[in-house]
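The complex appears here minus one protein chain, its other protein chains still in place.
Letters A, B and C name the chains as they come in the text, with residue numbers starting at 1 for each one.
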Amino acid sequence: MDKRIPNLATAVAGIPDGATVMIGGFGGSGAPIELIHALIDRYLATGSPKGLTIINNNAGNGHVGIAALIEQGMVRKMVCSFPRSADPRVFTEKYLAGEIELELVPQGTLAERIRAGGAGIPAFYTPTSYGTDLARGKPVAEFDGRPYVQERWLKADFALIKAETGDHYGNLTYRMAARNFSPLMAMAAARTIAQVTQAVAPGGIDPEHVVTPGIFVSSIVEVANPAQEEVLNRADAHYPKVTA
Amino acid sequence: MDKRIPNLATAVAGIPDGATVMIGGFGGSGAPIELIHALIDRYLATGSPKGLTIINNNAGNGHVGIAALIEQGMVRKMVCSFPRSADPRVFTEKYLAGEIELELVPQGTLAERIRAGGAGIPAFYTPTSYGTDLARGKPVAEFDGRPYVQERWLKADFALIKAETGDHYGNLTYRMAARNFSPLMAMAAARTIAQVTQAVAPGGIDPEHVVTPGIFVSSIVEVANPAQEEVLNRADAHYPKVTA
Amino acid sequence: MTPKLTNAQIAWRAAQDIADGAYVNLGIGFPEMVARFQPPGRQAIFHTENGILGFGGAPEPGAEDWDLINAGKKAVTLKPGTAFFHHADSFAMVRGGHLDVAILGAYQVAQNGDLANWSTGPKGVPAVGGAMDLVHGAKRVAVITDHVTKDGKPKLVQSCTLPLTGVGCVTRVYTSLAVVDVQDGRFVLREKLPAISLDDLQAVTGARLHLDGAVGDLVVPEL
Partner (left out) sequence: MTPKLTNAQIAWRAAQDIADGAYVNLGIGFPEMVARFQPPGRQAIFHTENGILGFGGAPEPGAEDWDLINAGKKAVTLKPGTAFFHHADSFAMVRGGHLDVAILGAYQVAQNGDLANWSTGPKGVPAVGGAMDLVHGAKRVAVITDHVTKDGKPKLVQSCTLPLTGVGCVTRVYTSLAVVDVQDGRFVLREKLPAISLDDLQAVTGARLHLDGAVGDLVVPEL
């Protein structure tokens, strides 16, 4: 029982065309940059994977990570709460040109739908979005005199997440607000691949401090000095690197 | 902002007759024995609170804690998954005599209903109990070709829980499997009272290790050497003490 | 030119209504400014959607840790008693009624409490974030806003014409001219700038302002 994968290329090798992929991160924190870039490397080398559905709070920032995935044309559809961005314009342009699909979901509903997917809850009711355009077509029911909207679970074929410490069984901890959606996505994907800043032997994480128990994690790959998306974007990084 | 209460009597003073009270613990682990006994002390001194609805996985073990509450006649109704017990017989006898009401809920559904109460989800669907006696009268719906039972949230007026470390803002950690239902109950009750083995100043708990954020906790009371229910029961303890 | 409050002054006024010990979520952008004006001796605990409770203000420039940000992607700091948690727990706090106050911006607020603050129509890329969640659950949902739009149209209206964020959710509006409660489907004027007359205020308001007792003077410090 050792879930370590020796390198990033191997970690993402099994993701096929058309897969639904949850990717951790909120704004610039928690994005598994190295896993995403490994996916881009594979696409540039082999033409695959493409036609992906990506689930993330945003639709990419700058020109790295998810933004770079979209720029490469690997993404067919985004599921997110806040896809608007001044930079890059690529999602905006593709969306307005009808080249990329968008499912817009309120942020708390997105989180809860993902948790529901992981917890075996096929549907739940929430007050969020009642009476708005985002509730259109969804069943509505009243409980204790208040109206609620029915929402469905959200699952994925893969989750790519970034964690701080991971043991060989896949138990994970996170770093500050980089936690965000990742523990939920780990539950909701058929296969969860975590890049960890530090891989440790079982026993290296206090059982009280485990945030994601290993049962939710398929494999871990150590990336000892991970890039931070916001830091990359402030340095105007592009992936793949723009050669001058 | 200091949620410390100086003593147990003050901590439970506000619980009225007829209140719905969630009590943490599973079997002998995690029961807030001192808080429960403070409630019994108040009842013996004042005749109140009585007519309580108690939500816990079990219906008491031995002759302390919830079992003692029931023995005193303070409980009108139990909501639990496993109320059967060889000792005490008091719940069994009162139940068979029609003197105490029982709402039997599968354990995972109980946990999820409590979480739903805390998370503002009035209803959800679960495969659990479909086609069984415990689904009787509940709405059923099919999702992706599978049948599910609709369950409602569960809330309470008060939660009484036992935590390991608590800071003055109410941030809590737990001890091993004594965690069980307590973090959920803290979310689902209008007022949550936590007895903590160690009260510390804010900053005394690593922000990464907080299990229950203080927003879910109304007050904490330090009980430095808490009794463990299983240990009490193995010593055949009774509350109040039986005088020989 | 009509006198009106600056954004900082609106934020200051809203901050005066936040009780000691309150759990508060401030919407991204303008509402974040409210945190600066907590009255002395009162301590609010701030919540951000991306999983932090009890964080502190902005760090010194250059000292940012970009894993420690708020929902507006601005760097924040740790304080003793901060807690981290994941997004589902974060929105359990929101949706489950655990926040005392949420303060948001607005395009329009209707007299029944309907709020429009996420979309100006079908153009461009729609983006909603946590706004639709925040308007449900918090015990008080307050709006801070200019009293009128940039081209002088009322933002307090009979019914919203822009896409709704939530139905009947707003309880109080702090504007550049007044403090208005939403009560039983009506706007009730609580305070107004002393320099503006009731008639002039009504003229720039899109729905009837009702009175319920005395109207206070909206007095704020120079900021």
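Heads up, the rule we're going with is that contacts are C-beta pairs under 8 Å (C-beta built on N, C-alpha and C of every residue); 3 or more make two chains touch, one makes a residue touch a chain.
Owing to the predicted nature of the structure, the values given are computational and were not obtained by experimental measurement.
J.: List the shown chains that the missing chain touches in the full complex.
T.: Over the full assembly, the chain not pictured touches A, B.
J.: Which residue, B:20, B:53 or B:109, contacts the hidden chain when the whole complex is considered?
T.: Checking each option in B:20, B:53 or B:109, the one touching the absent chain turns out to be B:109.
J.: In the complete assembly, which of B:13, B:44 or B:176 touches the absent chain?
T.: Residue touching the absent chain, from the options given: B:176.
J.: Would you mind spotting which of A:1, A:45, A:224 or A:242 touches the chain that isn't drawn?
T.: A:1
J.: Going by the touch rule given at the top, which residues of subunit B touch the chain that is not shown?
T.: Subunit B touches the missing chain through residues 26-30, 59, 81-84, 91-92, 95-96, 102, 104-112, 114-115, 126-134, 174-184, 211, 228-231.
J.: Using the touch rule from the top, list residues of subunit A that touch the missing partner.
T.: Contact residues on subunit A toward the absent chain are 1, 115, 117-121, 167-169, 171, 187, 201-203, 205, 207-208, 210, 213-216.
Criterion: only the chains that are shown with their structure count from here on.
J.: What is the chain whose Cα centroid lies farthest from the Cα centroid of subunit C?
T.: B
J.: In whole angstrom, what separates the CA-based centres of subunit A and subunit B?
T.: 36
J.: Rounded to a whole Å, what is the gap between the Cα centroids of subunit A and subunit C?
T.: Distance between chain centres, rounded to whole Å: 30 Å.
J.: Do you know which subunit B residues sit against two or more other chains?
T.: In subunit B, residues 119-121, 207-208 touch at least two other chains, as defined above.
J.: At which residue positions does subunit C touch at least two other chains?
T.: Residue numbers touching two or more other chains: 84-85, 88, 91, 94-95, 136-137.
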